[in-house]
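Some chains have been omitted; the remaining ones sit where they do in the full complex.
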């Protein structure tokens, strides 16, 4: 992989899970939700090389680690010239963040723009093995619908 | 049926469930939702031959098979000159996809444009026989309302 | 009552539940939702004869019978010169359709335009006597809120 840019920030041009960085959660004993919304995700279709675009939502309950937001930005940027299907991108982001942070719970949702009049919205989730988080995962999974766990457009600017 | 078009893509002019293609789900053991939204569905009214238009939403939890998105597009296109009632189109799509993929769960929703000041929104669903997916089906069915399982307009383009 | 119009369609000028027609549900053993939205309902205030306007939503789970949509349109039209309170119109529509179809479950919602700065939204529901549909009725009733079981405006045209 090669890089462009200034001294401080290195944007990788290939899929780079290694840029993700975690830091210690100050309050691992109290549960809180954190949501990241990336409005500017892009990857390449593995079949046609055509670029794909999506909003990516990450909702998670941290355990001992939290993801550093700038490293998350660089990580998501690293899909820019990477070829992968919609569902696989979302699963990969979920897996990489689960591996990095070992959160109590995490879900990743992609809202991709349509191709040929068809839009695709994948949803992946993960919990640790504790009963509480397994039940949160099961409940949220059963109640899932497109847009339910993601922010209204009018609230985003 | 006759076909138009280029070498690569054959659009069938009659209802053609046989164009649907499935591929293997890479992660059959972990549950994930996939949503397809087709904003450009059209069929014909069997009584009047007048064209009907709808947004079609397909939310499903794959088991061993997933539907290939381009084949889905061709399949939905094959209703273009097919005469069927709103509810029957939705039921047929649900049945055809259930038969193709044998998913853990699938639901199909049609948001049709009004005729004579009356709009119709049908909802069909299917689950396999496992308790978990039967309970997901029952819960979602009981909590159904128009638009609840479909994407906000402002999120679509 | 007198009638206007062409040979094919007789619009009744008085409240006419007898115009409602049912047909056989092809799939009485599998549960599905059907929603009708009438954006153009009008009746008369019984006190002042002033016209009232509403969107009417009908969500139902058919049993052996379904309501024919054109007859529904004529039925709703027959309130045009009928004087009744908002709540009574909604209750009457619910009762008439329950009587016609004997559905597993039905709910009727009116979203009336304001009078004197006050808008009224009535909600009526009915289920047959089976435990499943009684529980659906109870759950939906407990969770009711204005607009919850009706379509977003941006999805209607």
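Labels A, B and C are assigned to the chains in the order they are written; within every chain, residues are numbered from 1.
Criterion: contacts are C-beta pairs under 8 Å (C-beta built on N, C-alpha and C of every residue); 3 or more make two chains touch, one makes a residue touch a chain.
Note that the structure is predicted; figures quoted are calculated from it, not measured.
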With 3 chains placed, the number the full structure-file assembly comprises: 10
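Criterion: only the chains that are shown with their structure count from here on.
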Pairwise touch network: line, ring, star, complete, or other: line
Chain A and chain C: spacing of chain centres that average the CA atoms, whole Å: 44
Where chain A and chain B are represented by their mean Cα positions, the distance between them in whole Å: 27
Chain B: positions in contact with at least two other chains: 143, 150, 152, 154
Contact set on chain C toward chain B in their complex: 26-27, 30-40, 57, 59, 66, 69-70, 72-73, 135-136, 139-140, 143, 148-152, 154-157
Contact set on chain A toward chain B in their complex: 87-88, 91, 111, 113-125, 141-147, 150, 152-154
